[in-house]
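I am attaching a structure below and will ask some questions about it afterwards.
A single protein chain has been removed from this complex, and every other one stays in its place.
Every chain is named by a letter (A and B) in the order it is written, and numbering of its residues begins at 1.
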Amino acid sequence: MMINRKHRQIWGAILFYVLGSLVAIIIMIPFLWMIVTSLKSKGALLSIPVEWIPKKPSLDAYKKIFALQDFSSSILNSFYLAVTTSLVQILSASMAAYAFSKIQFKGRESLFKVYLATMMIPFQVVFIPLFIVMSSLKLTNNLNAFLLLQLFNPFAIFMLRQKMMTISDSFIEAAIIDGANQFQIFRKIILPLSSGILATLGVMAFMGSWNDYLFPLVMLSDKKKFTLPLILSALQGQYSSDYNLLMAGSLISILPILIVYMFAQKYFRSGLQIGGVKG
Amino acid sequence: MYKKYKSAGFLQAVPFILPSLIGLICFSLVPILTSLVISMSSWDGLTKLTLFSDMKGFLASFFVGYDNFAEIVRSKEFWKVLGNTLYFIVLYLPLIVISSILVGNILNKKYRGIGFFRVLYYIPVLTSWVAGALIWKWALSPQYGIVNEILALVGIEGPKWLQSEVWAMPSIVLASIWKDVGYFGLIFLGGLQSINPSYYEAAEIDGANGWQRFKHITMPLLSPVTFFVIIICIINSFQLFPQIMVMTKDAGPNGATQVLVERIYKYAFKYHKMGYAAALSWVLFAIIFIFTTIQLKLQKRWVYYDD
Partner (left out) sequence: MKKSKFLSVLALVLCVLMVATACGSQAPSSNNSASPAPTSGGSNTSDPKSEKVTIKFEQFSGSGDTEAYLKQMIEEYNKQYPNVTVELQTIGYNDYFNQLMAKVAAGQAPDVYELNYENFVSYAKKGVLLPLDDIIQKSGYDTGKYNAMALGAFSTDGKQYGLPNSFSNVLLFYNKDLFDRANVAYPTDNWTWNDALEAAKKIRALDENIFGYYRPVQFFEFFKVIRQNGGVLFNADMTQFTVNTPENREAVQYMVDMINKYNVMPSEEQLAGMGDWDLFKAGRLGMVVTGVWAIPDFTKNCEFEWDIAIEPGNKAKATHFFSNGYVISKDTKVANAAFEFAAFLTSAKEAVQIRLDAGWELPPVTDQNVLNQYKALTPPSNRQAVFDSLDYLVTPPVIEQFQEFQDIVGYHLNTVVTKNATVEEALAACQKELEEKIKLK
């Protein structure tokens, strides 16, 4: 029995490493190809047979891409948007979630239902009128317009409310006895106790913003305000077959978010416990 | 005392709710209503929109009633686009569920190096769709790309991928699975970790082998997560967009990769038919709504809640 078990553990480990590496290799192939291509000169792109490793590696693509004015600024724009929109989203959502979970008021449940109902409307339905609303507020082509959009995020509100409902009322009662007002309760008790989910939502918002494409495509028209996905797409329009350039741009767009993820990884360590929410 | 405080009411709640309420009204409810009006108009997007300043005038010159919707249902294009989307779902859904369960299971092991795998698997999720689609477009180039080179190594002549009508959509599916498997794998991991280990211990004592334990314990207990993943995947499938825009020029050979959101974007911002585009977006909503409702009805038959 013991030996059998040990055997099985060894086989399990082997299976794990074989399968795990196989999946990793499949996932990494396109990235390796991206890196290889970005180091080729334009002529080498078209060589038949394909060069697996560039015969004459060159950094031309990187030099060229950083020489393009709007590329560097797009990295800053993407960072700015990702940081600010995720902050706005989690603050606004946690405030709303607090009211919906811990403050009793008339019409609370029906209002919350309205909030949830909007989740069913796909973004594509509102993006045309949203564009119109933004242009009548003279907010198109303005990065800060994206912050306003984050004021209302029913998904984040829902997740945070779920969490806050599990916070015991006795904490709050104790705080009230100490003379705390609502804002103090929110800041000193509720927010710290929800920090895990706040961080997870924050990182998800950061990534969502970093990779957002459709609405920025419509909203931003000034190249100086373009985000990375937009500038990459625009590069494709202008240099459609300069794949060394496009791959260099793609690589550069991945690196920052990868670094952010490495730091934020612990919040994902236990997996995303979203499945626990019943549909 | 606390009860009293709690019922202090609306005034207490207002400051907390206000930001999201403003967002709800300005950037959700108003656009939804506007979208409804526009979907019943022939507004072109270039003429100044006077909907808010002069609603009567706007309706007088642009109102067309249900014409846009009738035109959508009558057009061959719409049904073709819907067919393309369903084709995507049929290919994508089983593959993504199976591969993310596999990934979830790999990540659930406690061997050394697990952190390394976890980061690697998640890189495509972090990659923006535009970059990811560019990478795949180049990797799938029939003559100069890496995928067909690798296939050639094992003696297979690769298809023409994005340049072929038959393979264009499977190419999109392939890229989408690559992009999403890390995300859904992590969600399955969350599900796996919430399964009480005592079930497995009991099964092992009963002499169940690995496959039996997977089939009789893991799968049923994972079914709520699977259900969630399926719903999200179907909704996402109807909203395909950036990968189509970047990977296929003019939506593929013979429009093989034309999908709803791509059409909405083209009608609105290329053909100057905002009304028609808005109507299409409501049709998209209706389709998602119907599919999700059916899912919710069907879940009772196979989703198992452990409580």
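Details
Please note the rule applied: a residue touches a chain if its C-beta (ideal position, glycine included) is under 8 Å from a C-beta of that chain, and two chains touch if they have at least 3 such contacts.
These figures come from a predicted structure and were not determined experimentally.
Across the entire complex, the residue among A:13, A:137, A:177 or A:255 in touch with the chain not shown is A:137.
Taking the complete complex into account, B:270 is the one of B:56, B:110, B:270 or B:297 that touches the chain left out.
Across B:163, B:193, B:236 or B:295, the residue that sits in touch with the chain not pictured is B:163.
If you put the missing chain back, the residues of subunit B touching it would be 19, 44-49, 137-138, 141-145, 160, 162-165, 250, 253-255, 265-266, 269-273.
The chain not displayed touches subunit A at residues 43, 46, 48, 84, 87-88, 91, 131-132, 134-135, 137-142, 144-145, 147-148, 187-188, 191-192, 195, 218-219, 221-223, 233-234, 236-241.
By definition in this document, only the chains that are shown with their structure count from here on.
For subunit B in complex with subunit A, the touching residues are 1-2, 5-10, 12-13, 15-17, 19-24, 26-32, 34-35, 38, 49, 51-52, 102-104, 106-107, 109, 111, 113, 115, 117-132, 134-136, 138-139, 143-147, 149-150, 178, 181-183, 186-194, 224-225, 227-229, 231, 235, 238-239, 241-242, 245-246, 260-261, 264-265, 268-269, 274, 277-278, 281-282, 284-285, 288-289, 292, 295-296, 299, 305. Interface residues of subunit A, counted against subunit B in their complex, comprise 12-13, 16-17, 19-20, 23-24, 26-31, 33-34, 37, 45-46, 48-50, 52, 91-93, 95-96, 98-100, 102-108, 111, 114-115, 118, 120-130, 132-133, 136, 148-153, 157, 169, 172-173, 176-177, 182-183, 186, 207, 210-211, 213-214, 218, 228-230, 232-233, 236, 243, 246-247, 249-250, 253-254, 257-258, 261-262, 265, 268-279.
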